[in-house]
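As you look at this complex, bear in mind that one protein chain is not there, while each of the others sits in place.
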């Protein structure tokens, strides 16, 4: 089928299912950024596939006019990996929260990165478990008091950007729902990147942990002259706890998983090969 | 009971169950290093608890005169965390392979680090799945040809040290079974460290991926003047792919999880508090 | 004539706080000496959305949410539209006349309260809930002082001023109702028994948590999940006071493995989760079973499969609990059906886990988890507390962790005990713990582990885990488990009043099944009836597979708990069939 000929606006990418997020939730900004990127990149509706886990953020796919999959908690990445590898023509997004992606799903992150699966993984990091009503998450600050941590958490928070950099992901960026325009640019860049792109979005939860103020005070775009091929510099910015640096931290070119796979398939291709060829090898 | 009064040698820490590893397997060196450390630190047998996952390396606990737990694949860390937190008097080790620890169990690593659980986690990294007969592991070099990857693996290997550094573990070291004496020193230092200590041991699998030669050629102790409090330097050495740096990469002081928990318990302690106190709160 | 049992429902927008009005109403009633039982739904939205809160108030014990509503409180138009069908024919609608219109047609009575106007007049527009509360206090005839005390406790905690303001507004609501609704006794509660027994007022998850503490719990590893999270949260606050530890793990797999590690190291260790979490814990449950490590796992069931309907109730994890491990892994499955037994059954759960060295699953459910009930004060001394059988390590013999005992229970050492070291081995193992692939050894160890199930059966049959309701030798024998109990008990009472011979046997012990007790009970029955909140009839199948029993099934799987009326209707049908036969 032909691509859509008419020009589409980001509104056209709304599915008609109304987002159920609380008014003011940071996730709306991410939603708009994604709609915007899809419109600007003119991705046909039927070629978008979005996989997500469970959480407020995980409800995302249903709100976009696209093929979507609201899976189980923590498995957005393997789900999306399967989609992309089964049909490389799809534009694939994986979506989740900080609990979904860094806690229960934390084991998948480095593996998606080392495979360099061509998809964009957006984590809406609100430093809290939103959907289950406010338990601390792996990115919650030490000492956070909630019902599940009435005396304050004892654990240090994780630094997701540092970890994904250490996993040598081919595109690493951070955005902030408090800066929706910059965020929209980032999401588009992530989707344009061929290979695994990781975008951490600081997306405050107004109901359980409103961090707009805290982060507005320290958010800053990475310096114009930041060299996105410099892993050392990227790591330093990621580990800086005084400033919340925003933008593309790191980017490198590398063949994506499906490209490597396609090469392999070409390499082993044999004309006329079929099940019978395999069976015949076992004739006694 | 009193600590053992008589001096023990590392042989005394052998359980009597003979290791089932192939002759020449790197895991023997780790075994000896652990026996040695236990003897030097004079840990009483009954105060040692070792948790492991599944793999050749995972068979470890049964060979040591100690309380051991050969659990399921990938869960050595949560298992050992439970042990330490239930009884902080125990000297706790967690043991596993690269598949166990970086693949199926990869999600637990950063969390043990951020909790700073006081245990020593030794991963015998042979860059292969030994027990299941030679499938590539997350640390196998790209292009590795095995039955499960007849055309060579497409994935980049993970860099475990970089990742655990990014998780800000409080003790990070690397040893090599080809250098058993240095290894013994490292293991002892790891066990002396209060908090989470991570030791990656390059422990070649002579049956499926013999890397003694490859790594002997590039193994080097970290420079004497390496500052183990310098995260940036540690990260650089970890990311160096030309040289296999050995030694303690990074160390920092921080209260261990059980110490924080003990403080908390002290803080909330109330004399005479019991189940009745709780029940009474619900009297109508 | 005043009544001794009243079902009242408030329906409205979740953000408006009417749920807490219902909650307070329930607590005032409890405080005044009534028996209380609540029921609620949750909105699909994360914030806002429609909710309802139902409270049943009685002068005697109430065990279910009630059938039809006596009073519907509609705080907005939806509150009317969504619920009027549940109102009894001559019921009463109380509504916010500033926002809601009640069509004239209905047969019911109605009382409009200009909630917004009243609150505004008193310059406290946030006081809408209190206005309504006041009106209801008058309508059903609750004690006003108790209402004031409760308001101070709830709204006056942070600022006495706000508390006072709410009292004032509540009084205005009360006055308005008193003027417009002179004492209509059919919605008014009879006075509670004077000097009634002491009662606790709490929900299922609270009772489970306290039961765990009474059972000796000192380690909890968990991961948040609706509707189990509040157990974790409760224990997060309490365990440290008992010198215990609560860890919020990175996922359910980590949680259960921490629990196993902690138990190995000597702790009374537990976790709580719901279906998706139990599925993830399945592998480790097999580990606990073969290594014979005590573990308690509470499954607060919600509607599945998969994410399903997390805030709705169900009884569909029974199969998973009994069968859901690879290979054959001895374990115990218990169920709870009301707030009171949540407490005692947790004691039994820890005793079984510790004493028999098995994983114990306790099935609760969403409805029970947050249902508030008035219950008799717990008798802490009645809680079972069996402990691990420890080895005699001074006997001179080398310690055998997995010794082939007759009962199947092999004395278990604990790290820190000199001379007791062994390896807890996930591979098949010999008596001392070393791995073994020998067929004979395998047979011995497998038999030993499975022998425990007989031992358990024989011992637990004496643990007061069974209840009889109604006739002891009924024509219609109801076999049930868990959350259906309350509705069944009421249905049985009503049916017996009509002369039907019906009785029920409820067991907290589902696996191993108390075969003899059940067989004895159904002997002579003309029909066996098994109501369950699931599609397949899992308990009915379990009974058939274990005892060869055939039952008439009644299944509901829409996420709502049973009401007594539907069970009553089914029993009556059966009675008619028997009579016609």
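The chains carry the letters A, B and C, assigned in the order they are written, with residues numbered from 1 in each.
Just so it is clear, a residue touches a chain if its C-beta (ideal position, glycine included) is under 8 Å from a C-beta of that chain, and two chains touch if they have at least 3 such contacts.
Keep in mind that this is a model prediction, so the values were computed, not measured.
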Inset, instruction - Using the contact definition given at the top, list the shown chains touched by the missing chain. - result: A, B, C
Legend entry - Full-complex contact with the absent chain, from C:6, C:258, C:278 or C:295: C:278
Inset, instruction - Could you tell which one of C:103, C:305, C:396 or C:499 touches the chain left off the display? - result: C:305
Inset, instruction - Determine which one of A:56, A:79, A:93 or A:166 touches the chain that has been left out. - result: A:79
Legend entry - Sole contact to the chain not displayed, among B:131, B:256 or B:279: B:131
Legend entry - Residue numbers in chain A that touch the chain omitted from display: 1, 15, 17, 44-49, 51, 54, 59, 61-62, 65-72, 75, 77-87, 89-90, 107-108, 111, 115, 261, 264-265, 267-270, 273-276, 278-279, 282-284
Legend entry - For chain B, the residues touching the chain missing from this view: 20-23, 25, 54, 56, 70, 72-74, 99, 103-104, 106, 129-133, 135-136, 138, 147-151, 207
Inset, instruction - Tell me where the left-out chain touches chain C, residue by residue. - result: 44, 274-276, 278-280, 282-283, 286-287, 289-291, 303-312, 314, 316-317, 319-320, 322-329, 426-428, 435-437, 439-440, 442-443, 446, 450, 534-536, 541-542, 544-546, 548, 550, 557-560
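Basically, only the chains that are shown with their structure count from here on.
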Legend entry - Length of the line joining the C-alpha centres of chain B and chain C, rounded to whole Å: 42
Inset, instruction - Report, in whole Å, the distance between the mean C-alpha point of chain A and the mean C-alpha point of chain B. - result: 31
Legend entry - Overlap residues in chain A, where contacts from two or more other chains coincide: 103-104, 106, 138, 151
Inset, instruction - Would you please write down the residue numbers of chain C that are in contact with two or more other chains? - result: 240, 250-251
